[in-house]
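A protein chain is absent from this complex, but the other protein chains hold their places.
And now, chain A:
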Amino acid sequence: MVILNLGRNEGQGMRLGKYELGKTLGEGNFGKVKLARDTHSGKLFAVKILDKSKIIDLNNTDQIKREIFTLKLLKHPNVVRLYEVLASKTKIYMVLEYVNGGELFDKIASKGKLKEAVGRKIFQQLIDCVSFCHNKGVFHRDLKLENVLVDAKGNIKITDFNLSALPQHFRADGLLHTTCGSPNYVAPEILANKGYDGATSDIWSCGVILYVILTGYLPFDDRNLAVLYQKILKGEVQIPRWLSPGSQNIIKRMLDVNLKTRITMAMIKEDEWFKEGYSPANPEDEEESVYIDEDFSIHDVSLEADQGSPRSPTLINAFQLISMSSSLDLSGLFEQEDVSERKIRFTSIHSPKDLVERLEDIVTEMGFRVQKKNGMLKVVQEIKTQKCLGNLSVAAEVFEISPSLYVVELSKSCGDASVYRQLCKKLSNDLGVHKKE
């Protein structure tokens, strides 16, 4: 039996609510990161312990709030998950997912460059994750090997979003204007002190990471900071000939000093070298629709009530209908959007089978993508532009009212409200029963 040493020598058995704190995993500017165990479930977490007075003295309260807000927004298998925030008079505690494989930096520092296939897998996860962040309107701005953790299975987790930028940080010119990031990974446009686009700068940093993963050393390096900056500004990079042509090409296109010609996220995902063995992560897998049923399901009440067979579903009862009221949905307390705008329903005389087929046809015709998974259906609109603040994701549920009458409920889990209304109007007009009928 393996007994996990939680570092008894450091504050033996120190308790923080339901967590038992153990050994120190790392230290930063504002405090320590400690290993912690949930005494109820036995699960391990990493707790970032921040000194409140230091944060207040250095006027960094907004930065901490931003990191919390960003991590709440980013629920993705390759982003370190924030579970809760605790506080006392003197300290702030961020309970984070514990990643037991350490930093990618240490892995490369000790073992050297990775094999191309392994490096590509890590790079695919990195791009998957960073493009997900960009779609949510979040730009990391400090991507480096030290901020990429690796778990026991060799999957990556991005961490340290305390320098990240959100849409409200853009000036009127649509660009960011603060210098941040680590010197070796920083994009030339940031050093040039011009406004920069967070997405293209993150792509540069990803290019530096890919270079290090495949070669074992930094593309731009010098003890003298001024010389280092000159190298970055000129984009002077020596790409080893022994790298495969595909990897050389993608590195070259990512480390392009010209913002207009630098490769975009969409272009990276279309690159032949990148696409080899690529299977994109599904953020919804990670966060199994906690807030909204994101599935297309024929609501067979008989299964729930345990009577009758699935072929002859019991009709929906009055309370199931009443509970659909948006006025009974208190989630509006926690959201910016009116809850009644997020759920729209209409009656239809089409059979469930017919509804599914016609719904698919209509949404595909409108340029949406239909996802089918485990016999479920979800309507998704993926927007390829860089500044897009997330995709439109709509789920549908069908309830049987009578043998020839159904209620279709459409729920938006994320995305543009006006596009959603347009979609709902089209579906309602084409599939719904109208009052005059």
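Definition applied: contacts are C-beta pairs under 8 Å (C-beta built on N, C-alpha and C of every residue); 3 or more make two chains touch, one makes a residue touch a chain; residues count from 1.
Assume contacts and distances are computed from a predicted model.
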Looking only at the UniProt record of the hidden chain, which name from "Trafficking protein particle complex subunit", "Large ribosomal subunit protein bL19m", "TBC1 domain family member 15" or "Calcineurin B-like protein" is the right one?
"Calcineurin B-like protein"
Have a look at A:L191, A:A281 or A:M324 and name the one touching the chain we're not showing.
A:M324
Can you say which of A:L86, A:L191, A:A281 or A:V370 touches the chain missing from this structure?
A:L86
Touching the hidden chain in the complete assembly: which of A:K23, A:K52 or A:R253 does that?
A:K52
Suppose we count only contacts with the excluded chain; which residues of chain A make the list?
11, 13-18, 52, 56, 61, 64-65, 68-69, 71-72, 82, 84-93, 290-291, 299, 301, 304-306, 315-334, 337-340, 345-347, 401-402, 405, 407, 433, 435
